[in-house]
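Only one protein chain is missing from this complex, and each of the others stays in its spot.
Now for chain A:
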Amino acid sequence: MAHSVKRLPLAQVMTPGSWDAAPHWAPCSAGSLLLPLPLPLLPACIFINNEWHESKSGKKFATYNPSTLEKICEVEEGDKLDVDKAVEAAHAAFQRGSPWRRLDALGRGWLLHQLADLVERDRAILATLETMDTGKPFLHAFFIDLEGCIKTLRYFAGWADKIQGRTIPTDDNVVCFTRHEPIGVCGAITPWNFPLLMLVWKLAPALCCGNTIVVKPAEQTPLTALYLGSLIKEVGFPPGVVNIVPGFGPTVGAAISSHPHISKIAFTGSTEVGKLVKEAASRSNLKRVTLELGGKNPCIVCADADLDLAVECAHQGVFFNQGQCCTAASRVFVEEQIYPEFVRRSVEYAKKRPIGDPFDIRTEQGPQIDQKQFDKILDLIESGKKEGAKLECGGSAMEDRGLFIKPTVFSEVTDTMRIAKEEIFGPVQPILKFKNIEEVIKRANSLEYGLTAAVFTKNLDKALKLASALESGTVWINCYNAIYAQAPFGGFKMSGNGRELGLMSYLLELHHSVYFSLRS
């Protein structure tokens, strides 16, 4: 029996106001701080069957604010048994004849539209929670993350009743047509860098196509997912359609990827864990797998490029979200003759990048997500120094400020250095030099990753040549991070399997096609 909301432990969420009063934190003048929102009490529980549950084990885990290193609240910690419960609910909601299976496609779309409305209504709350939990600047959360969520929901809401099969002319006297059916119970494991946006990327196409879903938000950032749970209930999705089990990868994540009744799993995270997920899927029940994994994305700046634009885009491309993006432009290849000027301007940009309280409207860069990432980034910065790259600026943590790292630029970087090969996931920009197009194509393609690439040039032939030769799922020409719900996103090589967003996400990933023939 479910607990009523009142009896459950509600999170005592520290509001931005009280947080600003934290004694060790006074970086900004009060004038530029955003006013604290009165945050509602958050049910920090497991969301199954549109009800809030305590964990079976009785365990909880804490989620921290990375800017202040203070605990925000404790959340019920899911484990295998909770996943089983969630899958059972999702499975029941997917049964033939259930309200969800009998719902008209237009009705599914309408529910998604309404969910988009509620997310828009509570946009400020969600952005506040996101900022507290991840440390990303509030304005980024509000204008980029939430904007993306709303648009993605609306995009897929529009597709729900336009999922069409085909009739196929065949030899002989048969009629052949395909039906695109929902796969069943989908598992989703979302990352901590864009907690809500990545959740919506998974949730929206899955629901648009009529699946049910069991989600594990990242253990660092479960809050916005849980808040979304309450909105899903408010909209009126049938119970069991969406289930959210906060917890850790080796427990909840492993239980999802090896569950025999989950028919598909979508994961966004590291390549290392992606491999484990795919392996577990194979060993258990051959569930379908889509993966969005790491990247070490080349950003190629030709000598004829609009330099102002290129410097700005490359800068934002790598420093956005504290460098914690799978799309981060973490290998900037600059053509020889403009190299010194490019480096000079990039350093200028980096030095000006305002770091501080994510709730300060001037802030462009907040803290890294946790100690582990923080240490890893500093270690890679050290390796860069040791291996002979030239440190142009930054190169260390902010003094006395927890998990903040100074925007760092390395020049004279060569392909063999660790900072040119490994995913850093931090505010570190390695700038490399190249001489000609053929050489840069080879070097750009030399890694196992293949998520995104960017090209800056005014020359049409160069642009098209690079666009076709680069081994990556997305190529941006004279822009960066231009990610839209309409356009498919995903990786070549070890950056992933399958595509998210766009037509592809459901035509290729979320649907079985079935065909049948009638003798006529």
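Brief remarks on what is shown
FYI, contacts are C-beta pairs under 8 Å (C-beta built on N, C-alpha and C of every residue); 3 or more make two chains touch, one makes a residue touch a chain; residues count from 1.
One rule holds for everything that comes next: contacts and distances are computed from a predicted model.
Considering only "Aminotransferase class V domain-containing protein", "pantothenate kinase", "aldehyde dehydrogenase (NAD(+))" or "Palmitoyltransferase", the record for the omitted chain gives "aldehyde dehydrogenase (NAD(+))", by its UniProt protein name. Touching the missing chain, out of A:E336, A:D375, A:D415 or A:E448, is residue A:E448. Among A:T170, A:Q337 or A:S396, only A:T170 touches the chain left out of the display. Contact residues of chain A toward the unshown chain are 96, 151, 166, 168-172, 174, 176, 178-179, 181, 263, 271, 274-279, 281-283, 285-286, 288, 291, 293, 441, 448, 463, 467-469, 472-479, 482, 484, 486-490, 492-494, 496-497, 499, 502-504, 508, 512-519.
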